[in-house]
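One chain of protein is taken out of this complex; the other chains stay put.
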Amino acid sequence: MAKILMCGNEVIGEAAVHAGCTFYAGYPITPQNELTHYMSFRMQESGGTFIQAESELAAINLVLGAAAAGARAMTSSSSPGISLKQEGISYMAACQLPAVIVNMMRGGPGLGNIAPSQADYFQATRGGGHGDYRTMVLAPSTVEEVWNLTQLAFDLADEYRNPVMILGDGILGQMMEPVEVVRRHVQAKNAAGTHKPWALTGCKGRKPNVIRSLFLGEGELEELNRIMQMKYDKIKSKEPRFESLYTEDSDLVIVAYGTTSRIVRSAISKARHEHLHVGMFRPITLWPFPEAQLQKLAKKSKAFLVVEMSAGQMVDDVKLSILGQRPIHFYGRAGGGVPTEEAIVEVIKDILKPKSRKRVYA
Amino acid sequence: MGKITIDRDACKGCGLCSINCPEKLIIMDESMNVRGVHPARFRPDAQSADLATDEQKCKGCKMCAIMCPEVCIEVYR
Partner (left out) sequence: MKKVFERPASLRAVPTHYCSGCGHSIVHRLICEVIDELGIREDVIAVCPVGCAVIAYEYWDFDCSEAPHGRTPCVATGIKRVHPDKVVFSYQGDGDLAAIGTAEIIHTANRGENITVFFINNGVYGMTNGQMAPTTLIGQKTSTSIHGRDIARDGYPMKMSELLSQLPGAKYIERVSVDNPANVLKTKAAIKKALKHQMEGKGFSLVEILSPCPTYWGLSPKDACRRIEDEMSKVFPLGVIKDA
């Protein structure tokens, strides 16, 4: 089968169509505009709906309506726009509605810049909006992984009736890599509620459905929260995904995700040439974080290094997973800075051979 | 010729039926209902009413039921 070159943002769009997405609403923001542009014609071609909403806030609420009606729906944005969506995401989690939300992260906080970053990890994995809820978070690192994880995101969202976030960044969105996509005329699957008995489709032949998150009666909201937590427990046991590289014989395990993991991969290759026993643990699901699998590595590896394009967010989850058994180091670049292989190799050397080196920072 | 029935305990005592009855056949009862308000009462039902005259007056125009926010009133004609 032929491979074609597509940029990450567009691959999300095409994968969504293949997954049966029939509704997309979005608002322009760099660095994810290619996805909005792509959906503006691809949704129409495939029989779905595209709306360029008046704001990211409106977009998530349009998705809420479409999801309540039983459709596979998606919205996308970048960091500041994702902040606007938090209210809607909280409501969707409470109403137990499925949807896919794409965040191609940029430098922040505030208006920031349009360089890549990973500084929305907390926002993505700790809820981001109000209340006790979680969003599943998938972190691709190649364009091919974007293709696979986007389709998985729709399936997981439907299976668990919960919003799922795809967390990328500006580099992943813009880069072009070969991916096996047959850009055929795909009729968007009709997901108009036939397999979703809870969806709003008109109450013919059944009792009326209500999509709601307000529960004022004594104990009612607590019961909803209990049901949601049981769902999250099931997700935590069944859905963690990760990749390991050389971890079976690593003194130092680097934990990195997304674009950063690609740079770490090259740094490890260089370090191994210099006989340094270093490997990588790459979470693919950031929530549920693969903590059990990471914890196992603490038995053999002597130390961990977390590398992020942020001031340090995933490092908290690594600390929670390792529970003080091994030292945990951190190296990061915030505000749109991108770590280099050379800098990471220096940090590796600092950790593994500290006495023999003068401290030189890139 | 018409008549109405009022669900006494559903009434919240707003009085909009009484104000809008063209024949002034609805009064607010002296006693209270379970809600602690004076509910509307169709005058021909009241002991103090001039039954013969009052019963003739109701035309079944439905003004009372059209206004009633609580759907307490059923109208017969």
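Letters are used for the chains, namely A and B, taken in the order the chains are written, and counting of residues starts over at 1 for each.
Here, a residue touches a chain if its C-beta (ideal position, glycine included) is under 8 Å from a C-beta of that chain, and two chains touch if they have at least 3 such contacts.
No experiment lies behind these values; they were computed from the predicted model shown.
Which of A:C7, A:M39, A:A68 or A:I328 touches the hidden chain is settled by the complete complex: it is A:A68. Touch with the hidden chain on the side of chain B covers residues 1-3, 10, 12-16, 19-20, 37, 60, 62-63, 65-71, 73-77.
Residue positions on chain A in contact with the hidden chain: 22-23, 25, 49, 51, 53-55, 57-58, 61-71, 73, 87-88, 91, 95, 192, 200-205, 208-214, 216, in rising order.
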